[in-house]
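Only one protein chain is missing from this complex, and each of the others stays in its spot.
Labels run A and B following the written order; every chain starts at residue 1.
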Amino acid sequence: MSQQYMMKGNEALAEAALRAGCRYFFGYPITPQTELSAYMSKRMPKIGGTFLQAESEIAAINMVLGASSVGARVMTSSSSPGISLKTEGISYIAGSDLPCLIVNVQRGGPGLGGIQPSQADYFQATKAPGHGDLHIMVFAPASIQEIVDMVGRAFDKADQYRVPAMLLADGALGQMMEPIAFPDESEEKKLPEKPWAATGTKGSRKPNIINSLYLNPNKLEDSVRERFERYEKIKENEVLYEEVMTDDADLVLIAYGITSRICKTAVNMARAEGIKLGLLRPITLWPFPEKAIAKIADHAKAFMSVEMSMGQMVDDVRLAVNGKCPVRFFGRTGGVIPTPDEILQAAKDVLASVGGDK
Amino acid sequence: MAKTTINADRCKGCGLCTTVCPKKILQLSKTVLNAKGYNPAEIIDMDSCIGCAMCAKTCPDCAITVEK
Partner (left out) sequence: MAVVFEKTRGLTDVATHYCPGCGHGIVHRLVAESLVELDVLEKTVGVCPVGCSVMAYDYFNCDFIEAPHGRAPAVATGAKRVLGDKNIVFTYQGDGDLAAIGTAETVHSATRGENITIIFINNAIYGMTGGQMAPTTLPGQVTQTTPYGRDVKTAGYPVRVCEMLSTLDGVYYAERVAVDSVPHINAAKAAIKKAFQNQIDGKGFSIVEVVSNCPTNWGLSPAESMQWLRDNMLPYYPLGVYKDKDKGGNE
């Protein structure tokens, strides 16, 4: 059995990134992700990597743009207000077809908001991570072990599709400690070749240009359409989710990240009372598990999206269900974490209101 | 003996070369329009050219070649 460690989410994420071959980190301090930067600042110099505390989130994401342009496996991390500052750079990175990893350890908003866990950046991550027609892959781990397992995958998928990846965590996952084991590291991580990178022509090829500017509208449309073809492949091949007792469920909860774990407790409590509650946990938020939800909608009586927000993912659930049955919402916001009891009570209320057989 | 060649297609007719030529042997053509619609620079007295390349060094469009 591989070695077990007791680690804080932020630090485990950083260590997993190092083990995935990331040697470049550019960031700016912000609660509740600061331990991630601090861990990088301690470890990077010891392994020949680069940690740089930038003058701003804006500078940090553009350092990521520069490092990715020359072929590096590179990441940055921040929390909600800082991600807002990065959106300019994320749009350019996406428009230049550059891979990278962006971590958002979400806190309450809007504005300066608070520093407690939140899931109120779902819209930003999945709908509008920057201006223009674009998507980024969004991974939503629910445990520190899953963070550790997911970081390498996020880097690899970003490289494979030349699409930036975001790991969307929250203040709870960043700050809490859990026992973990790192993936097998017996073989040294081999990173893919990047012949498109701007590393100097060496006199043997035409210049490589990393660019998102197309003044010819037809060429711009071509480039966007080509990118959307890759998005379609991602939607076909990269959707991840977990189902808990959905087969016979009358009401299916949809929850991601730390909230999904509270929902699991609520499901178990409900089942103990004979109430047929189930859970679908999206692990990728973009692409969203819309087909899996649509399939469940054929037999479930209702869905309830549970989020630490005023209701964002619920829109995607409604789109996936497409009117087959009612879709309700339960959420707490501003850094308030919902309890299993209140989720169960909300589920009972929904079941009472929808009633009847399907 | 020197020879200055102006690439009339590249020239944008800005006239900076005419202002720096110590021999004043450059002018903007009054009769020629290039494909971009500019009156390109032309040399009116090649024999007087000393090959100093002042014109080429001030040309923003690298439209001038100088031989000596």
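The working rule: a contact is a pair of C-beta atoms (placed from the backbone, for glycine too) under 8 Å apart; a residue touches a chain by one contact, two chains touch by 3 or more.
Quick caveat: nothing in here was measured; it's all calculated off a predicted structure.
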Q | Contact residue for the chain not shown (choose from A:A12, A:I30 or A:A72) | A | A:A72
(Q) From the list A:S2, A:T201, A:T339 or A:S353, pick the residue that touches the absent chain. (A) A:T201
Q: Determine which one of A:A128, A:I210, A:V224 or A:M245 touches the chain that has been left out.
A: A:I210
Q. Mind pulling the chain B residues that touch the left-out chain?
A. 1-3, 10, 12-16, 19-20, 38, 51, 53-54, 56-62, 64-68
Q. Residue-wise, where is chain A in contact with the chain that is not depicted?
A. 24, 26, 50, 52, 54-56, 58-60, 62-72, 74, 88-89, 92, 96, 198-203, 207-213, 215
